[in-house]
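Moving on, here comes chain A:
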Amino acid sequence: MIESAPSATPQRVTRSRRSARWNAVAGAVAVAVLASLPYLVYANVTGVLVNLFILLSLATLWNLLAGYAGLISVGQQAYIGIGAYAVFVLADNGLSPFLAIPVAALVSGLVAVPASFLLLRLRREYFAIATWVVAEAVLLAVLRSDSLGGGTGATLRGLSDLDPALRQAYTYWAALAVAVATLLGTYLLLRSRVGLDLTAIRDNEIGARSVGVRVALAKGIVYFVAAAGAGAAGGVLIISQLFVQPTSVFSVQWSAYMIFVALIGGLGSIEGPIVGTVIFYMLQQTLADRGAWYLIILGSVAVLMAMWVPRGIWGLISDRFDLRLFPVGYFLHPARGTVKVKS
Partner candidate 1 sequence: MRYGLLPALTNVSFTLAAGETVAMIGANGAGKSTLLRAIAGIHTPTAGSIRLEGRDITHLPAHRRVAAGIVLVPEGRRLFPSLTLEENLVIGSVPSRRGSWNVARVFELFPWMATRRARPVVYLSGGEQQAVAIGRALMANPTILLIDEMSLGLSPAVVRKLYDLLPELLAAGTTILLVEQDVTQALRVSDRAHCLLEGKITLSGRPRDLSPSDVEAAYFGLAKSTAGGRG
Partner candidate 2 sequence: MTAGPLLELAGVSKRFGSIIVADSLSLVVRGGDAVGMVGPNGAGKTSLFSLISGDLSPNSGEVHFEGRAVTRLDSAQRCRLGIARTYQVPRSFEHMTVFENVLVAAYRGAGLRGHAASSLAAGVLDEADLRKQANSPASRLGLVQRKRLELARALGCKPRLLLLDEVAAGLTEPEVAGLVEVIERIRARGVAVIWVEHVVRALVGMVDRLICLAGGRIIGDGEPLAVLASPAVKDVFLGTSYGEASQT
């Protein structure tokens, strides 16, 4: 018979080089402060933050697709739109729009499953454009649908009897909740064994397969999660605008936002999109009265970063300071004292 594992010397495994406890405390404090903002600031501030949270969620999910699974999608707007319209339909049937957000996420995820059977077989260039075609096809289908308002769009019902200030606060909390859920979900996914699979696939797909990784399954999970998250973001979007216009919600501009944010912040890290979102926000505010210039500048910067600084701003920061806010790694230590010893 075959002996089992070679005998291991005593060892201990942690998930980061240093203790991650302070990161968790800081994160909890940050979320608590953000959650109390509706009591502290005017609605125009929370209104801006709602858009910021939507963008943060989208960029985080796109980074999960591209930075971890190597899937360059330019069609995630399909799921933003599906999520928005799902909230519209559910609210029309009497469900509270806020409660409809998780359902919309699920709907988007479920639509992604059959799409993934077609798309995930394709090579990268084909995948990129095919995702775009799928998004266009969904848009055209919505435009043809009278019950969804066709080209004129649809107005969200079910929130008209709510006090505007309260509605804005609820919307803000919903956006915050989606952003936190997205970040936390991404973090937990990457910390799980699937996260290890994904990193392995990104680094070397054939190598990953050769050690038993189910490549198609791992990519499928990521594609599903990214679609569901985009659906939730779309749900927040329709609630914040009370209206959805198909050519705008299915616009490829959304892909531009998430791609630029992720590229500038840094692909392949959870922190990157957060950094990128902050930069995007600052640029947008600075150039607010200059029309599309912020997008031109943002796009040019993103192109230059992709060519010369492929790991983005967070890559530079984490290299210099060896910093990780979301530790997902595994560290092997020699055992200390009585901690789990196995011989």
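Things to note:
Methods note: contacts are C-beta pairs under 8 Å (C-beta built on N, C-alpha and C of every residue); 3 or more make two chains touch, one makes a residue touch a chain; residues count from 1.
Keep in mind how these were chosen: all candidates are chains of the complex that A comes from, given by their letters.
Small disclaimer: the values here were computed from a predicted structure and weren't measured.
Any copy counted, the candidate of 1 or 2 that touches chain A in this complex is 2. Chain A makes touch with candidate 2 in their complex at residues 1-9, 11, 13, 17, 193, 196-197, 199-200, 202-204, 206-215, 268, 329-332, 340, 342.
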